[in-house]
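A single protein chain has been omitted; all remaining protein chains appear in their positions.
After this line comes chain A, so read on.
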Amino acid sequence: MQLVLEKRAERSNTIALVSPLIAIGLTIATMSVLFAILGKNPIVALGVYFIDPLADSYSLQEIAVKATPLVMIAIGLSFCYLANAWNIGAEGQFLIGAVAGSWLAVKTHGTDAGLWVLPAMLLLGAIGGALYALIPAICKVRFGASEILTSLMLVYVADLLLDYLVRGPWRDPKGFNFPTTAEFDPVATVPILIEGGRLHLGAVITLLVVVAGAVLLGKTIMGFEIRVVGAAPRAARFGGFNSNRLILLTFAISGALAGMAGIIEVAGPIGHLQPGISPGYGFTAIIVAFLGRLNPAGILIAGLFLALTFIGGEQAQIAMKIPLDVTKVFQGILLFYVLACDSLILYRFRLVSSSPKVSRGVA
């Protein structure tokens, strides 16, 4: 028996819609086996993971809070991936955005600066993230250096820069030597939407980003160029599209969104700058982008789903002593299944009884 791929005459639109669902189903089946291996009842564990967080309003808000950075970063990444530009350093751009925006919060701390502080911080975060993302993009366009490797290396650099700042110049003098800045002033904090809850203005901004992303991709020439350059580079060259310009542009957009997500996270749920502000949002957002089929509406749903796994993972750790690493395993397996199911859109899988050995004459 041998597995053979057959190219479909046309891409299958039905499978394009259901493939993420098949992938999620396969992932859940695989996870049940993993839970059983870990000695936990799979049904109970899956319930804690995927059902319990949906049952109370606190967890529901928490899902939205976690989905906020994931969706915002993933929208930007989808632009890159559609244009075949591989930005995998969103985690670093997230951190630099947080640093750039926090600079203003630290400088204005304790002064009576007005309401302009927060909008300025968000802008600084976006600019910081965009500039940081432009480093690998320029290295790619000007010198041909692999953007995959350079963007990833810069994640480590960003992490160390943040670490230096909160242990050195920006450390809160009254912070008992903990590596953190002072709590941001109220004017430097993202407002809460529901009194006493955790849901913040960032969720609204993310929804606006989703709508803007959909309009940009679907209704503008730029969105069309991005899709053509990625899907048919040769046709794009004949059409006179400048692929270098699009690499710079998509990196800048995704960097800006990742940076803004970073400063929103710091000025919102966290409230100060400290090491470890991200549980890998920049990497999980890659999965969100693919699971959402690089489509803004899909990304919104995928982001909520992956946020659910973060919350479910935390609850499973508390309730059932399931290690937190299971969440990462889950995310990795999910990405594999998503990619494999995507193959079904272009190819048909067929099992053939034995391999044809006709064309072996030369060997």
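Criterion: a residue touches a chain if its C-beta (ideal position, glycine included) is under 8 Å from a C-beta of that chain, and two chains touch if they have at least 3 such contacts; residues count from 1.
Heads up, the rule we're going with is that contacts and distances are computed from a predicted model.
Participant: One chain of this complex is not shown here; going by its UniProt record, which of these names is it: "Cell division protein FtsX", "ABC transporter permease", "Aspartyl/glutamyl-tRNA(Asn/Gln) amidotransferase subunit C" or "Nucleoside-binding protein"?
Facilitator: "ABC transporter permease"
Participant: For the chain left off this view, which of A:I24, A:V117, A:A133 or A:I287 is in contact with it?
Facilitator: Only one of A:I24, A:V117, A:A133 or A:I287 touches the chain omitted from view, namely A:I287.
Participant: I'm checking contacts with the chain that's been left out. Which of A:A98, A:L152 or A:A316 qualifies?
Facilitator: Among A:A98, A:L152 or A:A316, only A:L152 touches the chain that is not shown.
Participant: So which bits of chain A touch the chain we can't see?
Facilitator: 3-5, 7, 86, 88, 135-136, 139, 143-146, 148-150, 152-154, 156-157, 160-161, 163-164, 167-168, 283, 286-287, 290, 323-333, 335-336, 339-340, 342-343, 346-347, 349, 356, 359-363
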